[in-house]
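Got a structure here, written out as structure tokens. Questions coming.
Note that this complex is displayed minus one protein chain, with the remaining chains in position.
Let's look at chain A:
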Amino acid sequence: MKILIIEDENELADSISEYLSEENYLCEFARTYNQALEKIESFHYDCILLDIMLPDGNGMNILEELKRQDKQDGVIIISAKNALDDKIKGLQIGADDYLTKPFHLSELAARIYSVIRRKQFGNSNTVRQNELEIDLLAKTILVHNNPVILTKKEFDLLLYFIGNKNRVISKSTLAEHLSGDFADMLDNHDFVYAHIKNLKKKLSEAGCESYLKTVYGTGYKWEG
């Protein structure tokens, strides 16, 4: 899987690349607008991470260029601006997702995973791990071909773990993912624990292996 990181901030680009490369993603970089244009013209990427504020141009134009060339690359905008206009405009022009800085790399990985799956597997978007089968489109799961009913949040968590296989994800990161913007406004993150507990319980009751491990007391890791 090839990823293009269009980001002028080296430290950020490096971190993203380091995190993703362990996931068998191959990362390439474009530090400027012009570099980015060159790359998208000559190569195909599974997913493009696009910082819309580049020193020598507006990332939105890259999006338009992609559309003009009729490229099917998945695009996730990463922006320091949490401006709704940009978000709507970006999604209208053809971006698949929009992420505001600062974000967790696990969040980014989960989104990349979804975008790539959606782009490439279209109508039959199913992920399999041994006895576990996840239908990303219908948002249902089967264990040993028997359906298991998950709540929206549990399914969301499961997908997050699948997108971050073999990664340690801390409770606070999950809290941010689940509660969006106001994670820190909540006194404690026990609700994360409650959801995880339910998810684990439902999976094991259906006969699923316990892929979800607890590490360091409050961290989680999906093995697979």
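The rule is simple: a contact is a pair of C-beta atoms (placed from the backbone, for glycine too) under 8 Å apart; a residue touches a chain by one contact, two chains touch by 3 or more; residues count from 1.
Keep in mind that, in the parts below, contacts and distances are computed from a predicted model.
Hidden chain, UniProt protein name from the list "histidine kinase", "Molybdopterin-dependent oxidoreductase", "Tryptophan synthase beta chain" or "acetyl-CoA carboxytransferase": "histidine kinase". When you scan A:55, A:122 or A:217 for touch with the missing chain, the hit is A:217. The hidden chain makes contact, of the residues A:31, A:111, A:167 or A:202, with A:167.
The hidden chain makes contact, of the residues A:12, A:60 or A:142, with A:12.
By the touch definition given at the top, chain A reaches the unshown chain through residues 9, 11-12, 15-16, 18-19, 22, 80-84, 101-106, 167-173, 176, 181-187, 190-191, 194, 215-219.
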